[in-house]
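I'd like to ask you about the structure that follows.
Shown here: the complex without one of its protein chains, the others still in place.
After this line comes subunit A, so read on.
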């Protein structure tokens, strides 16, 4: 049976999405993704080619990592409709790396019977380095009752919910490890802190980086000099 759905009324700004630790990336997965996506760029599948262009090995296409972070969204937002999803690729993901996907609700708003939540998303490798960050907007029913009404052709429940963005009290020191590791992608870091904000919401202040339950047993990562 399908898992229970997520409704707007139960979401609060600052809620964390349960972290998703993916299985370590390996070369078989890179081949499968190449086949499934039709992107056969040899830097992702041909070790000799990758080395010939100066890479230590093949590496994961950014879109594969974006797919993993997409799983975090869909797993959480069951019954919701994804409206927007965008990311910036920050660091390469290599065979042996474990991607951990994380997210946090940054805003919620609704008007005219349509309800949206905004999520900050990011992915880290097994060293806690930021490899990708982004955001997403999801449209949800207000409640089970709202869904039942709309599915039976009635008008939606209308509650005006103004945007309630996280107020970030400029934690200049908060962006520790992740932000300081130089991104491999050549674009400049144009934003202040990549770290999830803490302290802004009343309820979820406790351990600022809840480690994913599954990250405990990380495989020995053989990796990457660069």
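Things worth noting here:
Here is the rule we use: contacts are C-beta pairs under 8 Å (C-beta built on N, C-alpha and C of every residue); 3 or more make two chains touch, one makes a residue touch a chain; residues count from 1.
One rule holds for everything that comes next: contacts and distances are computed from a predicted model.
When the unshown chain is looked up in UniProt, the name that turns up among "MaoC family dehydratase", "Transport permease protein", "Sulfur oxidation c-type cytochrome SoxX" or "Transketolase" is "MaoC family dehydratase". Among A:14, A:61, A:96 or A:110, only A:61 touches the chain that is left out of the view. Among A:14, A:70, A:96 or A:110, only A:70 touches the chain left out of the display. Contact residues of subunit A toward the unshown chain are 1-2, 5, 22-23, 29, 32-33, 35-39, 53, 61-64, 66-68, 70-71, 73-75, 78-79, 81-89, 151, 185-188.
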